[in-house]
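I have a structure I would like to understand better, so I am pasting it below and will then ask my questions one at a time.
All protein chains but one are shown at their positions in the complex.
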Amino acid sequence: MIIVLRAGASEEEVEDVCRRIAAMGYAAHTIRGTLRTVVGAIGDDRGKEGLRALESLECVEAVTPILQPYKLASREVRHDATEVRVGDVTIGGRTLVVMAGPCSVESRLQLLETAERVKAAGAHVLRGGAFKPRTSPYAFQGLEDEGLKLLAEARRETGLPVVTEVMTADKVDAVAEHADILQIGARNVQNFPLLRKVGEAGKPVLLKRGMATSIQEWLLSAEYVLSRGNPNVILCERGIRT
Amino acid sequence: MIIVLRAGASEEEVEDVCRRIAAMGYAAHTIRGTLRTVVGAIGDDRGKEGLRALESLECVEAVTPILQPYKLASREVRHDATEVRVGDVTIGGRTLVVMAGPCSVESRLQLLETAERVKAAGAHVLRGGAFKPRTSPYAFQGLEDEGLKLLAEARRETGLPVVTEVMTADKVDAVAEHADILQIGARNVQNFPLLRKVGEAGKPVLLKRGMATSIQEWLLSAEYVLSRGNPNVILCERGIRT
Amino acid sequence: MIIVLRAGASEEEVEDVCRRIAAMGYAAHTIRGTLRTVVGAIGDDRGKEGLRALESLECVEAVTPILQPYKLASREVRHDATEVRVGDVTIGGRTLVVMAGPCSVESRLQLLETAERVKAAGAHVLRGGAFKPRTSPYAFQGLEDEGLKLLAEARRETGLPVVTEVMTADKVDAVAEHADILQIGARNVQNFPLLRKVGEAGKPVLLKRGMATSIQEWLLSAEYVLSRGNPNVILCERGIRT
Partner (left out) sequence: MIIVLRAGASEEEVEDVCRRIAAMGYAAHTIRGTLRTVVGAIGDDRGKEGLRALESLECVEAVTPILQPYKLASREVRHDATEVRVGDVTIGGRTLVVMAGPCSVESRLQLLETAERVKAAGAHVLRGGAFKPRTSPYAFQGLEDEGLKLLAEARRETGLPVVTEVMTADKVDAVAEHADILQIGARNVQNFPLLRKVGEAGKPVLLKRGMATSIQEWLLSAEYVLSRGNPNVILCERGIRT
């Protein structure tokens, strides 16, 4: 972490900042620049908030992190590209994987017919929503558990693995039983209790980017899943709001 | 709903659109303009999706709603401004209500001392987070149930009503037991199962706007709460991302 | 234009709206819906603002346009995809066209060497900035007229057509003399006097999307160029701010 002092900070103020840094267990290292004095706080501060609080000191202009706040989601921990295997399909390898299917599972006929066509067209994974996050409470909310069973049937019929959204922690087990990949929708990208739960479900997680999620926030949401022991996170980009 | 046909749509196409509208139970009313023919579909289509699907017809340029999609959140249903009473405090009346307190409940001492000062400064409601939605899994996640008890103690000591965030459906009852107002945080503004649950909790709900939530989406989230029988929704504006 | 009246608008109010529509030269056509009365104003209102003003009437809820506000930029006027020919290159046809080169023209050596490599790599058009719109007044602002001459020399040497940005109306002629395509940068996408001027310059215009420009605004900026008699507008998408 780099602590930038205001122009004209006094020697006492610099020393005070250094003392506070040391008291939090970091080594302080001062650089006196032409227009500013900056103090580097040496140590691993990822996920810790103490140094940030220095920003409230009168003499501090800014506190700037050097390290990215995620660990497991970074290439430093995992040097190679993540490959997620689902049946015979490898997501994240050299081959582009297409997941296709209806927005909602609406009926047995609709799903089975669509699944056959999805397979015939060469896609690798069947998608379809049994639980639908709807902006309006008056809109169709999905076939729910019945939809899960239809997805499982479509999988048996076609051999295609299935990805479907899970919206609540109490349905993670049911969805994990019928689906091959658990989808977290854009609106739940920062639903942290849900992320923790799918991190323990033993199935790959497809994590959609939220409407206005920064890359850093998105990777930290992945970190929630990864830090529960689930290494199989698939990041799914989407249009964002402007 | 107004269905705008493409320039040059044929008479058969206009008739086909009208037939489809009628088949969905609406009355079709055609206006032939100078450059476009438009068809009005007469009837209450809020929350229904059928007419929207006409947009996939080759001859249709756009489908434009006339009605706002929310009902209970509109002034048509509730003519007067909503006033929410919490103890002696009225939110939404002529008097500005200030809710103050720490971001997180960190300790008994911190909370009780802050609560006294909040009261002395003239604020009306005590806020403080027991469950904290944190971008990073490594950050402090709140004192949780222990924090709720401290909030209840601060309420007893000061007489101030308490507002605190609830993040999961399974904690709604516990939070409702100790708090006077249930806060839904910005990241959960479209966590629909949670909205439904707080709609049944019998306590006022403070609904924060999400990072990139449009006004219409926000009111539809309020509609989730209202449609479960809870008329006491407080909308809390916040900075949005640009 | 569709004028939506508030719920409960009286018969007199509906008639008043119709009278005002007629007075502006449009035909009024009323549809009485289940929950709202709407009035269609029939006629070509593109670019006219009169009907919009009805929104200020107490009894009007919304005024919704039916027509897109652009004409020449629409497929209704120009049915086929636009193809812009620059020397032997056709932009907008079946072949992807690559325009490459340095951000700024910095020196003769830098530009000529880069141009040779751009050509060797198979790109079709040479780009390079002589006039640079810089966020900071202290940053390098480009070689200006000297840069234009270097671009012309690079064109002679390589045979590649040249695209370069023009920032002010008084430099349009000079840029048009040396370049094959006039670039309008993202920050000038709504610099309307400049758009008018390049609309009269007789050279194709590459119009970059602005930081936060909607598609409709972008097409209207194209309309500024097109309506001055220049049919050769190339739309250049770019990342937008979120």
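For reference, chains read A, B and C in written order, and residue numbers begin at 1 within each chain.
To be clear about the criterion, contacts are C-beta pairs under 8 Å (C-beta built on N, C-alpha and C of every residue); 3 or more make two chains touch, one makes a residue touch a chain.
Since this is a predicted model, take the numbers as computed values, not measurements.
Student: Can you say which of C:30, C:64, C:90 or C:190 touches the chain missing from this structure?
Tutor: Residue touching the chain left out of view: C:190.
Student: Which candidate, C:1, C:14, C:39 or C:167, sits in contact with the chain we can't see?
Tutor: C:167
Student: Contact with the hidden chain only, please: which chain A residues?
Tutor: 2, 4, 7, 29, 31-36, 38, 40, 42-44, 64, 66-67, 76, 241-242
Student: Extract the touching residues of chain C with respect to the undisplayed chain.
Tutor: 46-49, 69-71, 133-141, 167-170, 187-188, 190-193, 196, 210-212, 217, 220, 223-224, 227, 240-241
Here, only the chains that are shown with their structure count from here on.
Student: Using mean CA coordinates as chain centres, what's the gap between chain A and chain B in Å?
Tutor: 24
Student: Chain B to chain C: how many Å between their CA centres?
Tutor: Each chain's C-alpha centroid was found; their separation is 37 Å.
Student: Would you please write down the residue numbers of chain C that are in contact with two or more other chains?
Tutor: In chain C, residues 241-242 touch at least two other chains, as defined above.
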